[in-house]
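For this view, one protein chain was removed and the others were kept in their places.
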Amino acid sequence: MATPNNLVYERPEAFTDMPTHYCPGCTHGVAHRLVAEVLEEMDLIHKTIGVAPVGCSVFAYNYFDTDFVEAPHGRAPAMATGVKRVLPDRVVFTYQGDGDLASIGMGEIVHAAARGENITVIFINNANFGMTGGQMAPTTLPGMKTTSSASGRDVETQGYPIKVSEMISTLDGVGYCVRRSLHDPKNIRLAKKAIRTAFETQVRGLGFSMVELLSTCPTNWGMTPVDSLKFVDEHMIPAYPLGDYKISDAIKQIKI
Amino acid sequence: MPKELWKGNEAIAEAAVRAGLEAYFGYPITPQTEILEYLSRRMPELGRAFVQAESELGAINMVYGAACTGVRVMSTSSSPGVSLMMEGLSYIAGTEIPAVLVNVMRGGPGLGNIAPAQSDYNQAVRGGGHGDYPRIVLAPASIQEAIDLMGLSFDLAEKYRMIAMMILDGSVGQMMEPAEMPEMMEVKRKDFDWATNGAMNRERRLLTSIYLNPLDEEKTNLRMLKRWKEVQTNEVRYKEYFLDDAKYVVIGFGTAGRVALSAVREARAQGIKVGLLRPITVSPFPYEALEQLIPQAEAFLVTEMNMGQMLDDVLLTVRGRVPVEFYGRPGGVVPFHNEILDEIQRLVSGPLAVQTDPRESWLTRMTA
Partner (left out) sequence: MQKEIIIAGFGGQGVLFAGQVLAYSAMDNGKDVTWIPSYGPEMRGGTANCTVVIADHEIGSPLVKNPPLAIALNLPSFDRYEELLATGGTLIVNQSMVDRAAQRNDIHVIMVPCNEIAEEIGDRKLTNMVAVGALLSALPEVKIEDVEKALEGHLPARHKHLLPKNYEALKRGYEHAQKEWDKIPA
């Protein structure tokens, strides 16, 4: 098919031809695309090994045209450590949801960050376990209804949300740790810049990098895609403020 | 190379290094911590990867990641730590990639103790991780054997794209014996056609244990079984002692096997026609070697440092044709050779009958 003259939008080269399985309105697709664009722009496709999680994004490996491995639930940062330690000149990233990273995989993510593993973590925070049908996650907001907190998360018995970026940013091994949101075009552009910076951090060997992305889950939240985006803006961002939690001095010098 | 006095754990570590170990991930646990300590010095000085992981979960998944790139990688642990690794082992098996694991077994279940035991036989040989997967399990009885089998573990794991596990009890890990190390092998990365090391000038690769379509998973299971049949045909190893004219046959692996050797020698000195079959590969188990002994055997004595786990493999082979007796010391107790000698004498004095479960009469004797 000939390239039209007025082409403004096409599939990034870092994508395979496989259509994604994500629900309509879910921001996983946006996050995937941003990662793919960055890998293409930085010419990293041929030297990248992705580590897929368990959760909705378990099939991430079907969509990226890079080598991929599929980790047990929560263990992606450990698996990424194993890959990166023997192939330090390759680019290794994990793509993990909040159940994977902040619940079952909390040990692995904290220690990979503390060791300053030179890997990049894309962390999707949509405040619930999506794949299993919308159960409470460590990131579920107080009062938020899920299939396992039917009358709303009661912090007295079910605890408080974990603010992952705030926590990870306290570790000395971390070079870059920021939180962005995918709820509107402006924030998506900022998210892409952050993902680019995270991969630049890795390519330059400047330590552990993580981008937390506030995301939607219209299906499990029981909202329309548009209402979901509004929910991120009105409820998620106040609980999980956007911002740069840690940017080391060396990374501040990176010009994109 | 001349023989040197090696401590088991350190010998295992050095043997792995010499076999081309490129990455080690582990977590401290007695009685195998010397392996981790040794490699924490040795690997960095050779420019190879070493990480003390945050847990055995972390360690085995680092092994999983490194194994996906096609390098020689291993972890080591002891019983409770190996239980934690079972998740990762199942994934590694399901991904059909090579990895090596050493279990320096201790008394259990639970926290148990740190004394030598063989009670993880079933976990290693039959199960542990979820799903249906074969794995190679080697059981050295001496430090030289541990050194030799360490190198073999990597070769077999790569050849059959399978987990190779070495199980030994804490006494082999802590013991010193004269042993000869192999020469240092040059580390050469093999260009495996499955390794995920960056899609440079080739199609991208995917390594996963997920097969959502049950028919695909079934095909994968059958492929693994087919490969396992090759292992069973080609890789059975065992050692025989005094078996030529033996009427009584003791069967034991690892330390229980070598303790039995002392008992067999003493029984022979008393004129008893007894021999020893010591499996070296407990998976694949030497079924055929055992079958060959059935016509000449008046009785078998299985001896283990557990409540009778390998015993089931023996019973499966003998199938009631000859009496099988059992003597075990579970919980972290190493039997003395006198105990096994007493058992041999009991066999000789008879009469013996074929029993459905030899554990029952053993339990009666143990608790009498």
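To keep things simple, chains are lettered A and B as they appear, and every chain counts its residues starting from 1.
What we mean here is this: contacts are C-beta pairs under 8 Å (C-beta built on N, C-alpha and C of every residue); 3 or more make two chains touch, one makes a residue touch a chain.
Given the structure is predicted, the values throughout are model-derived calculations rather than measurements.
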item	value
Chains on display which the left-out chain touches in the complete complex	B
Residue among B:E10, B:E87, B:E177 or B:E325 touching the omitted chain	B:E177
Residue in contact with the excluded chain [from B:K159, B:R189 or B:H337]	B:H337
Given B:S40, B:Q232 or B:S262, the one touching the chain that is not displayed	B:S262
Candidate in contact with the missing chain, chosen from B:V82, B:A115, B:I251 or B:L352	B:A115
Absent chain, residues of subunit B that touch it	3, 5, 30-31, 113-115, 170-171, 174-178, 255, 258-265, 334, 336-338
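Please note the rule applied: only the chains that are shown with their structure count from here on.
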item	value
Inter-centroid spacing, subunit B versus subunit A (mean Cα positions, whole Å)	41
Touching residues (chain side subunit B, partner subunit A) in the complex	22-23, 25, 49, 51, 53-55, 57-59, 61-69, 71, 73, 87-88, 91, 95, 196-201, 204-210
For the subunit A and subunit B complex, residues of the former touching the latter	16, 45-49, 51-52, 58, 61, 65-72, 75, 78-87, 90, 107-108, 110-111, 115
